[in-house]
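The structure under discussion is supplied below as structure tokens; questions concerning it will follow.
Here the complex is missing a single protein chain, while all its other protein chains stay put.
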């Protein structure tokens, strides 16, 4: 029983790492642009498929394809913002949300058009897992968790040590004051999309490594990603880390008592409970 | 013969447009009048379809029921069940901000989809429920024209209800909430309560549309509810037609349905080997269309009268 729970906890941390990377992007975008970006899951999927092209088409190892996928997804995010969202900056957030819902659907269609509707994987065959004390750990799991830790650390350094990172925090903190201080909002917004899109790409690749690639993978993971962002207090990227881990662990551990098919319902329930009991998230904040 | 084919297609086409019109009217109550975002339309639609199917089919060991009751009972039950689901979830979520509600509705739709697929005792799982009777087929026969008439009748009924609600004091309170929530609650009105009523009312219309769909197609399975595309089309319909305006909902439903069907003719020309790509291309086109509307004409074809401009 203990072994089983520990095993599930490992899966939970892996899933939590993936959700965290997605939720940070959602939170950053919400903090600066003040809308819930519903196309974020599909941006993750797009990054995963960029990687697939290099892995399946050119024989890249997955890790080597990641930088290209990060750049690709970042550019895609900026392009979407410049062609669509930018024209809606003065619209109410609700309109941007609907627009991003449309973008989500459009991105999924593009994925189907380019890469086809079937399930795909980066590497066929079964990885030889490591076993100790009855626990099973796949090398991929280790890479996913390590990768997430490195990226979160890098993001932390970016937000606290660089001028642009601080400007992002400033805009999220107090938009009006940022503007009267002369912080160039459009440039910060562009960087925000680049960071959010890049993290989404890695999250998508990890999700593809952990499960498989499918055009609907992004939409399916959107609910847990938002649950993680909300749990952490949306608009606050550091909260997203805690939120991601809690949701990931809860979804995996819940399979002890309920049918695994209903894992998304666990994320949903936690999110709703959080929204009702503590709308500001796990930690107090100003968002 | 060709004339016959065209007529059959026309009837089929209008029936489906009518079902979408009911959905668009339901969404208009939630979004157009109240400003609530429901991304889980397909969920309420499916609940309605399954409820009416279970109520009206012959008894079966494969799923709950059937109870072999007449079609009108099925529709009423569908509306009631959808309303109940909406009320249960709405009681919790109505105090939330609109973007949180939007996320919550994704969760509702997802859970409904999973339940339909996995709760065999209730829905017969992925095998679905066959043999759902056409409306009044025992007395009037199975002529598709009858179905069309029934659907259009329900469209008119739904329109009449929503239009009455919109112009009543109740509708004015909803719009006031949408424009200035704090003002309304300062005036002593229970905002969450009004929101909940609108959400439940809209959901019951979506359930009604589900019932109409089930009886029109005759067979439902989880596969039949391309959950997201349905939801998405309804949204594009309402935004294109003019959120807040019931005529807009009708016009939008028809216009987008014409467009959607026309793109099918276009993509059919590509041939069967490109069928999935063609399908994706159609969705992509509608996705782009939504962006164009939001940027160029956010008020839609028939703007809401007296609404502030975005």
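Order of writing sets the labels: A and B. Residues in every chain begin at 1.
Following the convention adopted for this analysis, a residue touches a chain if its C-beta (ideal position, glycine included) is under 8 Å from a C-beta of that chain, and two chains touch if they have at least 3 such contacts.
One rule holds for everything that comes next: contacts and distances are computed from a predicted model.
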"Protein disulfide oxidoreductase", "Phenylalanine--tRNA ligase alpha subunit", "protein-glutamate O-methyltransferase" or "ABC transporter ATP-binding protein" - which is the UniProt name of the missing chain: "ABC transporter ATP-binding protein"
Missing chain: touched chains present in the view: A
Candidates A:3, A:119 or A:174 - the one touching the absent chain: A:174
Given A:34, A:138 or A:166, the one touching the chain that is not displayed: A:166
Residues belonging to subunit A that touch the chain removed from view: 163, 166-167, 169-170, 173-174, 176-185, 285-286
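Here is the rule we go by: only the chains that are shown with their structure count from here on.
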Subunit A-subunit B separation of Cα centroids, rounded to whole Å: 30
Footprint of subunit B on subunit A - complex, ascending: 35-36, 38, 84, 87-88, 91-95, 97-99, 101-103, 105-106, 108-110, 112-113, 116-117, 219, 222-223, 226-227, 230, 259, 261-262, 264-265, 267-268, 271-272, 275-276, 279
Interface residues, subunit B side, partner subunit A - complex: 35, 37, 39, 92-93, 95-96, 98-100, 102-104, 106-108, 110-111, 114, 117-118, 228-229, 232, 235-236, 239, 276-277, 279-281, 283-284, 286-288, 290-291, 294-295, 298, 310
